[in-house]
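Here's the structure, in structure tokens; my notes come after.
Only a single protein chain was left out; the remaining protein chains are all shown in position.
Per-chain residue numbering starts at 1, and chain names A, B and C are given in the order in which the chains are listed.
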Amino acid sequence: MTGAKKILNVGMIGSGFMGRCHANAFRSYGGLFGSPVTIRLHTLADIDQAQADKNARELGFEHATGDWRAVVEDPEIDIVSITAPNALHEEIALAAIEKGKVVYCEKPLSTTSSSAEKMMLAAEEAGVSTLVGFNFLRNPLIAVCREMIASGELGEIVSFRGRHAENYMCNPDLPHSFRTSTAGGGAVADIGSHIISMARYLLGDITEVSSVNRTVCQSRPLRPDSSERAPVEVDDLGHALVKFSSGVVGSLEANWMATGRTMDLSFEITGTKGALAFSQERMNELHIWEAGKSPGFDGFKKIEAGPDHFPYGHFCPAAGHHLGFNDLKVIEVAQLIDMMLEGEKNFTDFREGYRVQCTVDAIHRSASSGSWEKVSGL
Amino acid sequence: MTGAKKILNVGMIGSGFMGRCHANAFRSYGGLFGSPVTIRLHTLADIDQAQADKNARELGFEHATGDWRAVVEDPEIDIVSITAPNALHEEIALAAIEKGKVVYCEKPLSTTSSSAEKMMLAAEEAGVSTLVGFNFLRNPLIAVCREMIASGELGEIVSFRGRHAENYMCNPDLPHSFRTSTAGGGAVADIGSHIISMARYLLGDITEVSSVNRTVCQSRPLRPDSSERAPVEVDDLGHALVKFSSGVVGSLEANWMATGRTMDLSFEITGTKGALAFSQERMNELHIWEAGKSPGFDGFKKIEAGPDHFPYGHFCPAAGHHLGFNDLKVIEVAQLIDMMLEGEKNFTDFREGYRVQCTVDAIHRSASSGSWEKVSGL
Amino acid sequence: MTGAKKILNVGMIGSGFMGRCHANAFRSYGGLFGSPVTIRLHTLADIDQAQADKNARELGFEHATGDWRAVVEDPEIDIVSITAPNALHEEIALAAIEKGKVVYCEKPLSTTSSSAEKMMLAAEEAGVSTLVGFNFLRNPLIAVCREMIASGELGEIVSFRGRHAENYMCNPDLPHSFRTSTAGGGAVADIGSHIISMARYLLGDITEVSSVNRTVCQSRPLRPDSSERAPVEVDDLGHALVKFSSGVVGSLEANWMATGRTMDLSFEITGTKGALAFSQERMNELHIWEAGKSPGFDGFKKIEAGPDHFPYGHFCPAAGHHLGFNDLKVIEVAQLIDMMLEGEKNFTDFREGYRVQCTVDAIHRSASSGSWEKVSGL
Partner (left out) sequence: MTGAKKILNVGMIGSGFMGRCHANAFRSYGGLFGSPVTIRLHTLADIDQAQADKNARELGFEHATGDWRAVVEDPEIDIVSITAPNALHEEIALAAIEKGKVVYCEKPLSTTSSSAEKMMLAAEEAGVSTLVGFNFLRNPLIAVCREMIASGELGEIVSFRGRHAENYMCNPDLPHSFRTSTAGGGAVADIGSHIISMARYLLGDITEVSSVNRTVCQSRPLRPDSSERAPVEVDDLGHALVKFSSGVVGSLEANWMATGRTMDLSFEITGTKGALAFSQERMNELHIWEAGKSPGFDGFKKIEAGPDHFPYGHFCPAAGHHLGFNDLKVIEVAQLIDMMLEGEKNFTDFREGYRVQCTVDAIHRSASSGSWEKVSGL
């Protein structure tokens, strides 16, 4: 009875926080978007067969494997969703690209920008469609921001002030992990990348940066439940000045020991005729400054997300009813499918993922050199 | 490979706003909750076979029918989900109860409290499990409120001030519909029921009410695109004083012509030692008043929903990442499944749905009589 | 050098919280408003000569007396400012009226509405100018509200929801005082009068009320440091439904045991084309709902008080710099002087003070009778 709907088979590698989020998004997409395609959760690859079996059952995949190569090589699979540890992204993606799969990779694209560059070049050479999971950009209200900026209704944009602050590393007894690895770890790489991608999405290339970083927690346990501690060699927080190619100047902060902040991915963008203020802490609200009907009636207006902000209406026909974090991933999947059906590239393709990492690199370089550093790779 | 998981077959009747929301919740539940059961979207019944076919495809049901009795009578089906127009709830529910199905019915339970009573009695007599879709009660932060009140840490609760205000009927050219039908229509019945159910969930029985209602929009088009208008005979807004069996006194408002409000289901609950303030407009925040470490440090503390507030962690392992409106329905489905697996009744069974309607009735009676009215059915 | 400026001599009776506030306002007025008159703090009357001497020195009065009649009878004195205990208002005011003084009386006008009526009639018969200290009405943003409502730009006003909630009586060991006297005490009289006066100022006469009151703290110490307790016979909190002569319906609350609230004199006013939301907790902000330039851009706009909102500019030439509580009293004094210089009556004259008390009375009657009660005195 499902008729002539085209079926797209998804193979997913990894089943942590983001894997579960991807799986939920794939499951939810069809019913919410009334899509012409049917998404089939085809195969889950996990660290071993037992884990894969268990998680496939939970997440609704039809097949399970302990070998990710089985996913990449399965001719039935259309989309390879990579939610494995960052250090594996390159190898998996290159293999998937070689097989011509659409590659949907969690951020960061890889642990180094040179690795990310390799992935980007391979994808572009192979003509393969790619998408990096910068989910916060999928918020319908962020689309509103982008359109308002592009339309010129805010006048010339002159200043940017952004931040991604969370508190998930505040506990000094959290052990080392990929997050604290010198290959790709640290707050700037981990969550700074979110505010960088947001800034780039809204305002274009960041060309130059000056930064200061700090390692607050000087040592952490080597492993969970280990009493042995090893030094932390990555930043816990960083502040950077940024110059955009458009002439906008500003600052951004990344901080994963931001006591009291759970999701302060926030920005204020100032134009000569208007301004925008947004925080992911209240992700269903956008504050837009508007001139008033007469003096004394200027002010920031609180816009609540609603069906006038595409694609909110696919989730709910009534304004003010709130999208949640997981819904952003559903929208990301919808963009992935649109990309496949309509042959257009998504803003956050591998090239964009690479450029975000080049911006992270420049911030790291500047923190070491004490000088302004140009962002490469643009 | 899906192993020995128990399968629960869902038959759903109706596919509007709430039908889509139910379908999405059933699809999402398993992957998020790692349930021991598998939910199968078995059959969708809609107004005719063509509609049912189309919507079943979109929403992921395996079968489709233009006759809701086929759902109720299908021995394979375990759960009957009723999202059909309110006027049909009774007939469908009674038929489903007769067949021993678990009945999951959207609110309001029916168009009149006597009809709701009939449904309740039938279900109780048959020993059938029931659940009414008061989704806003599923918010993990509302559970926090309930526990705090029950624990006594707020002292004696003395005052309640609540409201459900939206703007979806502001346009005077919106036509008549079931919402404006004298059988069960009006703002108090439609959304007042939400703040009534919230008040009852947190503070117990409302025993007596005094109210004033108003019909703002005196006439509406008979049908969409009709130029003929007919008088509106239901309330557009109502304010009521309420007395609880516990001695708490307060007020509540229902208003569907509340210019500027999209989802202000809000309350402030005052105890002798603490207070709670919540609005669905910022559904991931709860404001709890706490005494300070020393004078000058008292204040309302903003709590953000997180994995410490069950079952938020099933959606996301990190605090502050936001549940959305649709997630509340997933939690409702999880409660439905728990009810079935563990044999416990849910707070919002048909008896509760009936009592909410009795409270609505008393508000209507008081608006007419100009006197305090006792709530029946308690 | 002070030239030909007219001098107005102030005699003040009482020097508590409000007395100090009056004195500060009189001192500040001239410099801020650049007035054509000079205000002279002529004489302070207090409970005895010693107190009067001490407080006159502190507050800057030139003379001091232990006998309030000396103030009323002093031919030099133009304005009699009454901040004495409520129970003395009538006697003082009648004496001052008899001497033809301008009478500036703190709210409530008196302890009973019949007493207030006597004062009002005496003043009107004598043709004496009067002003009652409803300071919250002096907020420049409240003037904005009044103008917007009167202009019709919010459409027809249909609903009102107001409140005055504070926590200053939360401590059950606070002793009895005039506040808990059955002559004029209780939360509804004490602070309910503020939200009543606000509602009347913005929306006109409240004609009918239904209410429920509650005494939370059943007994209090007879006197400070007394271990003997006596029953409390006044309300600690009250909720009322209100009908306005204009057809607006709504509710209001008065609560002086509102844990967590220090100054929540707040309201939301709903019109068919716009809405206003205000709380004294953020007295320099007004939230105005406005339709947007296109769908999806509607919202509440936050207006910050500034020089476009008269008479803010007399305090500061720059917007957003905040008026404080004491500044409201300076504006009240400016209105008093304007009244004297221009011969116009102020909105909050004794007649208005009387009508506010009649509204309080009706709420009290309704709480006793359990019926809707008409407001007399309109």
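Rule of thumb we're sticking to: a residue touches a chain if its C-beta (ideal position, glycine included) is under 8 Å from a C-beta of that chain, and two chains touch if they have at least 3 such contacts.
Just so we're clear, the structure is a prediction, and the values are computed from it rather than from any experiment.
The chain not shown here is in contact, across the full complex, with A, B, C. Looking at A:H164, A:H239, A:R282 or A:H322, the residue that reaches the missing chain in the full complex is A:H239.
Of C:R69, C:K118, C:R229 or C:R282, it is C:R282 that touches the chain left out of the display.
Contact with the chain not shown here comes from a single listed residue; of A:S151, A:S227 or A:T259, that residue is A:T259.
In the complete assembly, the contact with the undisplayed chain comes from A:K273, out of A:K6, A:K273 or A:K293.
Residues of subunit A in touch with the missing chain: 154-156, 158-159, 161, 163, 165, 170, 172, 210-214, 216, 236-237, 239-241, 243, 247, 249-251, 253, 255, 257-261, 270-275, 277, 289, 298-300, 370-372. Counting the whole complex, the residues of subunit C in touch with the unshown chain are 1-3, 5, 17, 20-21, 23-24, 27-28, 30-32, 34, 53, 56-60, 62-64, 166, 168, 261-263, 280-284, 304, 306, 315-327. Touching the omitted chain from subunit B are residues 144, 288, 290, 292, 295-304, 306, 308-309.
Here is the rule we go by: only the chains that are shown with their structure count from here on.
If each chain is reduced to the centroid of its CA atoms, subunit A and subunit B end up 34 Å from each other. For subunit C, the set of residues that touch two or more other chains comprises 298-300.
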